[in-house]
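Just one protein chain is left out here, and the rest sit where they should.
Then we have chain A:
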């Protein structure tokens, strides 16, 4: 339908259809697109170049040697991605083809979901999911509401109430809906699930069109499903890829771990080594060849075309050929192994039974496995208090009305005294006006909230008797509110429900009072308060406001501020969460003004947020203070024990925490750092949001950062810092401040609420608690855990393991490839720099793929250098790996030099052994392939045994892969050399391995060379352990000592028993 004449200019827009395409590829573009994606990775591209060089120019090794591993890597990744994409295709199809009811010419029509267009009116039944983003027009419920669960969107399983547009909620049947004539204006699609700004014009015959503002409460999101409502009508507004759900598919920015960064640096180093090796060899080759009889001796002449080739071209080709020969120093398989290690390793986290929460039935979630090892590097932890450190299970403790304190009386078995006798008057009993104020206070608490009554109670039962309604179940996004409403219930006022925009409460006399809800000024974390405007049955209009003391007191003009403040402060010192309540009575004229103000702000299409905030600010003034409440939020059990990390600071931190936990937005920083020294006095720093914003604000003079640095300095010298009353952005600022400080420490942020998301995204590792405040934090985090206490095991055990595993993986990979390639480099000096490979093609290809791949992969999945119990018990072990300790330059150089040493031993050992002599009993001599095979055999055994030396945790799997790969190598070599392979153009390896094994000295030489190469490492290990033991090594010794004692004890017992039998 066209909008009626007179409406604003209408430009037809192009809307996408309602197809959801989450798949990346189609059948046709899979191969090109996937290959393109894969070769965009720098490593894959490098290997592709090497492969192409091998194809184009005459290179020493066959293209197979690098083509096969590359193909393997690409194929494995492509298959995995293809499979995932196939699954997505299936899911997309299922979604796009699912039937949708929608209205066409007053009739209900069934169509496939993908045919839906913007502007179609859709009917959704109970339990169905919404096919696209809909503006909620009408519902089968009289009050024009519906209940929706957004579990599949953000994981919140609670039912949320959505409201139909006021003007259209009467359109109940298909025919009526068909007659509706309206236009909707809305903002461009954006991914924020909780924000929507729009406007609807409803054209009624004769009348002026009615304009209504549309907010997120009118927008039913695709993916959410309808609950407890028979059916609803809605008009499609965002379809297909423009729905908020689809927009949220886009991935977050990538975080990189320190290990990955060091790995890349090492790679660059190795690339330099590679290039310099190739350069050196090329230059030496031409120096050496300057004698013509070396370049072209009579027995090895060149073809005519070779002779005529340009010298520079020849030199360049030689350089490339050397690059190809040595390219294995940067192995393709390292990337695959690292990816597999991270991917598979992260399962150990999700599988961990200790981190499974029985209550909620939730285990840890791994949203990205790229940061596993970063968990072992954390130096600063930023945590949110509410719900993270505490259980987020609030209990109403007391309230204070004009200085009089009321405590709900609780009887031991949880039952509540039936009537108002349950109030202890601590102060003198209030006067008549006091009584009025008191009731007003209770009513204020009963009305000023966004709590919902659980629906089942309302739908199932008939009119409830007053008693049974006391057991109403309240649901709210904020547990404070539930605690307050339940607390007030105990004090005699029960909130029943919101019906037809009227809130019903049951007062002390068991009468139902009805208040019309005129406006809600919703809570936000900047204002830190919320208000409702209600009209009582008698026609009085009240504004009730509830909020943090600091947010209320400045706006209060009347009331016993001092008494309330002192009480609030006392409660805060005891660690209770306090809220103040105030009210304002308005006349009808005043209300009309307010309403106008709010309406204009709400209808605004631009800067609605800002305008609303201004309006709220204007409205919530001149309040009269009623009183304050106090709610207790218990600390999570065992959660605080992680503070053991900070050494003896547990008491300090706990008391600090107790004293200062008065505000809900409180971020708490503590230190895992190794910078603990016993003589240093412990300091704690407490700072609140207001002060912090002063610090963070750049100074007018332009010399910003002065305060920041000072603040940073102070913070770093404190063992614990508490920042209270923080806005979400400030939390992120603090994290950033520490993150970018001089030492670039690794930060971890943990939180459970939407207000922690910015902090979680900012920190190196973000952890979300799968908590009561919804799933926002968990969805945006890198890892999600059910309880704060699980953080301890996550960091101390899993993080530690991941870190030592991956650092060994990285170092070992470089080491084993130095060992592999350096002999080739040395060999060039003995073969006239002719790029003759030392090893056979099969060995070159399979070395990284099969001979030495599995042991390190399994090591990097299973290694436990200290038992997990020990790691958990002794947090000081965490210091051993702090600051990327196992990937420092010193360690890297050690590994590299060890690799070079081993390579020298292999090469010159074999050289001296086979030089100018025969090692067989029948006097026959060996050729160059035997020489290479000898080196290669020593190499495979040495690098595998080196890993065996590093393994501290020998499960049967480790035994299997380590001895298995050695046996596999032997069997492969026997087979490879045992048969004339018909498909090969050369038979150079025929019987080489077997001939080698038939020689006694070859065996003796292999054994000697293996032991000589391993010895320095053993020596270094033993000496370091003896002279400069780390905490980890001490612990290992201790454990072994205990074990020996135990065995000795057992053995003694056994002997004694055996003796007594005799």
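What we mean here is this: contacts are C-beta pairs under 8 Å (C-beta built on N, C-alpha and C of every residue); 3 or more make two chains touch, one makes a residue touch a chain; residues count from 1.
Criterion: contacts and distances are computed from a predicted model.
Participant: Mind telling me which option in "Cytochrome c oxidase assembly protein COX11, mitochondrial", "Cell cycle control protein", "Elongator complex protein 5" or "Cullin family profile domain-containing protein" is what UniProt lists for the chain we can't see?
Facilitator: "Cell cycle control protein"
Participant: Please identify which residue in A:27, A:298 or A:312 touches the non-displayed chain.
Facilitator: Only one listed residue reaches the unshown chain, and that is A:298.
Participant: Using the touch definition up top, pick the residue from A:241, A:613 or A:1008 that touches the left-out chain.
Facilitator: Only one of A:241, A:613 or A:1008 touches the chain omitted from view, namely A:1008.
Participant: Quick one: say which of A:18, A:54, A:77 or A:262 touches the chain that got left out.
Facilitator: Result: among the candidates, A:77 touches the missing chain.
Participant: Would you indicate which residue among A:339, A:439 or A:874 is in contact with the undisplayed chain?
Facilitator: A:339
Participant: Touching the absent chain in the whole complex: find that residue among A:26, A:264 or A:924.
Facilitator: Spelled out, the listed residue whose C-beta touches the missing chain is A:924.
Participant: Where does chain A touch the missing chain, residue by residue?
Facilitator: Residues 38, 41, 60, 77, 80, 251, 254, 293-294, 297-304, 339, 342-344, 346-348, 350-353, 356, 361-370, 801, 830-832, 834-837, 862, 864, 868, 909, 911-928, 930-932, 949, 952-958, 980, 985-988, 990-991, 995, 999-1001, 1004-1005, 1008, 1011-1012, 1015, 1018-1019, 1021-1023, 1025-1027, 1029, 1034, 1036-1041, 1043 of chain A touch the chain absent from view.
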